[in-house]
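Structure record follows, encoded as structure tokens.
For this depiction, one protein chain was excluded, whereas all remaining protein chains were kept in their positions.
Chain IDs A, B and C follow the sequence of writing; residue 1 opens each chain.
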Amino acid sequence: MDAANYLYLSALLFTIGAVGVVVRRNAIVVFMCIELMLNAANLSFVTFSRINGDLNGQVVAFFTMVVAACEVVVGLAIIVTIYRSRRSASVDDASLLRR
Amino acid sequence: MMMNSTSIVYLIALPLAGAVILLLAGRRSDKWGHLLATALCASSFFVGLYQLSLMFNRPSQERPVSQKLFEWISVGTFKIDAGLLLDQLSICFVLLITGVGTLIHIYSISYMAHDPHRRRFFAFLNLFIAAMLLLVLGDSYLNLYVGWEGVGLASYLLIGFWNEKPAYATASKKAFVMNRIGDMGLSFAIMIAFATMGTVSFIGVQAAVEQTSTPVLTGIGIMLLVAAIGKSAQFPLQAWLGDAMAGPTPVSALIHAATMVTAGVYLITRSNFIFDAAPTAQLLVVIVGAITLMFGALIGTAKDDIKKALAASTMSQIGYMILCAGLGPVGYAFAIMHLLTHGFFKAGMFLGAGSVMHGMNDEVNMRKYGALRKAMPITFVTFGLGYLAILGIPPFAGFYSKDMIIETAFNAGGSKGIILGIVTLLGAGITAFYMTRVMILTFTGTPRWDEKAQPHESPWLMWLPMAVLAIGSATSGYLLSSNDSLVKWLSPLFESHEEHHELLPPIIVSALALVMVAIGVAIAFLKYSRREIDAVAPKNVSIFTRIAREDLMQDRLNEAVFMRPGQELTKTLVKTDAVIIDGAVRAVGRLTIATGLSLRRVQNGFVRSYAAFILMGALAMIVAIWVVVQ
Amino acid sequence: MMWLTLLMAIPIIGTGVIAILPKKNEQAVKQIALTTTLIVLATTLAMATRFQRDNVELQFTEKYSWIPSFGINYALGIDGLSLVLIVMSTILVPVVVLAGWNEPQGGRWSVKNYYVLILVLETMMIGVFAATDLFLFYVIFEAMLIPVYFLIGGYGTGERSGAAVKFLIYSLFGGLLMLAAIIALYVISSSQGGATFDLAALSGLQMSSTTQNLLFLGFFIAFAIKAPLWPLHTWLPDAADSATPGTSVLLLGVLDKVGTFGMIRYCLTLFPEASKTFTPVILVLAVISILYGAILAIGQRDLKRLIAFTSISHFGFITMGIFAMTSQGHSGATLYMFNHGFSTAALFLIGGWMISRRGSSTIADFGGLQRITPVMAWMFFLAGMSSLALPGLSSFVSEFLVLVGTFTRYPVHAVIATFGIVLAALYILIPVQKALHGPTTPGNENLSDLNLREKIAIAPVMAIIVVLGFYPSPLLNVINPAASHVIAQLGFSDPAPSNGGK
Partner (left out) sequence: MNEVALQVGQTAAPEALLFWILAPLTLIAALGMLLVKKAVHSAILMAFVMIALAIFYIAQGAPFLGIVQIVVYTGAVMMLFLFILMLVGVDSSDSLTETIRGLRPIAITAAVGFGGLMVSLLSRATLGRSAVGVEAANSDGNVEGIAQLLFSTYVWPFEVVSALLITAALGAMVLAHHHRIQERPTQRQLSIDRFRKDSLATAAGLPAPGVFARHNAVDVPALLPDGSPAPASINASLKARGDVLDSSRFELGTVDTSADEEK
């Protein structure tokens, strides 16, 4: 089996995540899709690490995880704030920029 | 080399100073303004007399003097000095302008006494005198041009002096615009002269005529003729003169009879060297003169407005002068002579008309006059002297000058001479007819006055100038022609080729002219003296009378050919500008806005659609990479 | 001594002083603005006396490196052409300040801002005529739009916002084309011995004729919009209609001159060959402008728009004189720029007073002013006479020089253009008749005549109009060397008298 298979998997997961961001309206689901994309990227890094034979890829993946954690914390806080003021978790309702 | 003088400028400076002082001082000078203006004009006249005496004391070749004031315009080879030239020709004009001008100033003191803006009137009169003097004293065509437009301005201001009446305001505008058409001709002439000869001074152009081809000279000549036509109210730009009678009567006497309208004659005689070398242009001058002569005379027969009748007469008399000036070296002096005598008798008659109007509550309709001989004896006598002069009854002024013109016309040679001779004779007859008509309607017969009218003789300040002018009308002809004094005086200026054809001997011409005059007078007597005159102009008159009353349809023609199409063009262009040119500009703006609005839909505020665009962008980038990798 | 920088600095200093004044003290603001502009005027005149008029080289030059990495300098210098225009600008600004003493009151913003804008504009007006670095010129050229935009949009009347936007975008469009051309010049210069924006260095560039033509158009369109040349003129009537009279004076009197100034200084100098190529087209456009502007002026019902259209006609004359390529045409055009500044200023200021007194700018609303407000009426008349180029008033000399200069090389154009003088008589006399003559119509009975301040403001303008009509030599002596220098640089000489081929 070729290590490239992991990359294909990663690409597909990433695509699915991207579609999810576009298609779903629930802010939490959108967020999970973003996480999916980050994870897909992580999978690539780990695979690259394996292909190249050093651990740099894994370190980057590690950093990605930390950043993803930060992002989740802040993002969810934002969702809570929005929910508190608008009683909705739909991203379509937060479209004030239009006006 | 011409002699230099340092005193010519005072001729212009004195009246100019008067105009400036009166205009700037405003109401403060109401009390003494008219006196100052009159005094300055008179002093200018005395400066003129002084210059004349100086001239007499010099041999004829050294008589012209010049004065360079300062460098006016100098760009490359285009060098124009503010320079003045006083020669035998201009001194005639200077004396006419300042002399008649002073008389009319005096007359106006009384005539305008009740006008609240008398001071301004005198300021304008002084301005006119200054501009007119500049016109005749300028030593180049461009300096002349300044005076030329200056008198146009003064004429505009004075015609429109009572511009609270819309018709008068329109008349003044009409005069200015039609004059400007003529001025355009003068500027063309100057441009051609500079482009071909490299100079526009009289002396320079005269010297360059030799080296210049005939077509160019013809072109300059025709353009000068256009200028003369505009200023001197010749056919086809004569329509403004009748309307110009809207101005106060002294203005009509000074500007529209004695001086400004004769500027065209001055221009042609001044440019004799060009016309002598351009026969085609000269022929055109004669034709224009002949047409106008008849034109004015015909209009004169139909006018009931005394001033308009006199204006038509002026037009016709200037036609005589132009015609004569177009006949070349033999004619110039006679043209000037008629100009001078005309200046006297026509100014006198206009002042007389003013005096009549003064006594008749500013009524101008001759049909409402009648039998004023008794009420205004002095006016009658002075007007009558002018009348005899214009008819050409010996020994009054017109006899000398007009007969000379008729004679010169006959002597022009060939069929041209015969045609011109007949035209001038006919003109003399018609002149006699309409002037007699004026006399009869105004001074004889039964009174047809309005109830309120109380005819009375004018105060001495008014009749004195009239008397002086009447004396001039009576004697000037003899004085100027005895010993050929004027002809000799002017002869150094004109190249004379003494070739007398002598188609008819002078005595026969005079006799013919007198016969024509007698016929004209007789017809007028038969028509107007024998029966009652309607106080209202009869309506059921022949088509010819109606056309003559309408100034031979000239206004209609101008209106139909120039004014209406012009107004339509203006309206169309205004619309085009707003709809098409500005419309195109606005359309670009609208298109941009529409594009923006349609693109704005993309920015719908939904995060998800932005994400979709990011996704598409990523796709596009990958495609780009893929293409490159391929 | 850094005269030009000093000139540009004084208004800025004035701005600073005004900025620290309290907003409420409007009188002090106005007085300081007037004082500043008068100091600028005095300094300009002092500089003018030191100007060597027979020296065709740039004088009072200054050069400091500004953005060295692009070879951009802060470089100033003037010749006769620039000097005349700077003098004109610095005379007009105090006149505008004094004449429009109460103008900023109806504005959207404070009186203080108005004068700050005017002073900033004055600095730029001097800079735009004095810049000898292309980049510096461009920056000022565009930056000038900003104060004018706010002056129109903030203190104007009627559709002021729309007019201001139209003016801004129209001008910016032209400026953008010019920017492209400037960058192209910079790039070309970098391949020919060093990238530079220096005008003198750029004027010797070698370019293919196509390149030169395109770059010429880039510059020319920008200037043709500025100096409104048919058919790029439609912004002007709207802007003049909405702007205050003072702004209109600065807009038409000074800013639009940047267009004709630019044609001489940049189009002709940088692209001599292309200028010759395009001359026939430009002359035709100029002649169209002359007649078109005049005819449209005749058709206007609004006083301000009428004056704007007369200016289009006058700018046609200026453009024609520039591209006639004769010394008379060139000197005449430059003199025309100067004279037009004053005759238009007089028309706009007096027209503005008439309008503000009557509360309407429709000509038909006036009537018989000559008897109610004689001084104002006669001043308007005199200004009108200057506009129709009556001999004896300043415009005549310049207009006639342009016509004569054009005639010697392009007689047909000159002849057609001369018809403009008849139209000029109409477009001036029609409003004169309607507004000043005739019976006094209702609504005009109680108009007041000019007060002392207004008389003082208009007096110098009138004096210049009259004096220069009779004695234009002081100006012509400054203009002539510069004009003949440009003509000679282009390889032209005045046509010799032809004698009609005999």
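Quick notes on this structure:
By definition in this document, a residue touches a chain if its C-beta (ideal position, glycine included) is under 8 Å from a C-beta of that chain, and two chains touch if they have at least 3 such contacts.
Keep in mind the model is a prediction, meaning the values are calculated, not measured.
Note that the undisplayed chain, when the full complex is considered, contacts A, B.
Touching the omitted chain from subunit A are residues 1-9, 11-20, 22-26, 28-29, 31-33, 35-36, 39, 42-43, 46-47, 49-56, 58-59, 61-63, 65-74, 76-81, 83-84, 87, 89, 92. Those residues of subunit B that touch the chain absent from the view are 604, 606, 608-609, 612, 615-616, 618-619, 622-623, 625-626, 629.
Operating definition for what follows: only the chains that are shown with their structure count from here on.
Once CA atoms are averaged chain by chain and compared with the all-protein CA average, the nearest chain turns out to be C. In this assembly, the C-alpha centroid of subunit A lies 95 Å from the C-alpha centroid of subunit B. Chain geometry summary: the mean Cα position of subunit A and that of subunit C are 62 Å apart. Distance between chain centres (mean CA atoms), subunit B to subunit C: 37 Å.
Of all residues in subunit A, none touches two or more other chains. Multi-chain contact residues of subunit B, defined as those touching 2 or more other chains: none present. Across the interface of their complex, subunit C is touched by residues 23, 26, 70-78, 82, 142, 145-146, 148-150, 153, 156, 160, 163-166, 169-170, 172-173, 176-177, 180-181, 183-184, 187-188, 190-192, 194-199, 208, 211-217, 569-571, 573-574, 577, 581-582, 585, 589 of subunit B.
Touching subunit B in their complex are the following residues of subunit C: 166, 169-170, 231, 233-235, 292, 295-296, 298-300, 326-328, 331-332, 368, 370-371, 375, 378, 385, 390-392, 396-397, 400-401, 403-405, 407-408, 411, 414-415, 418-419, 421-422, 425-426, 429-430, 432-433, 436-440, 470-473, 476, 480, 483-484, 494-502. Contacts from subunit B toward subunit A in the complex involve residues 603-609, 611-612, 615, 618.
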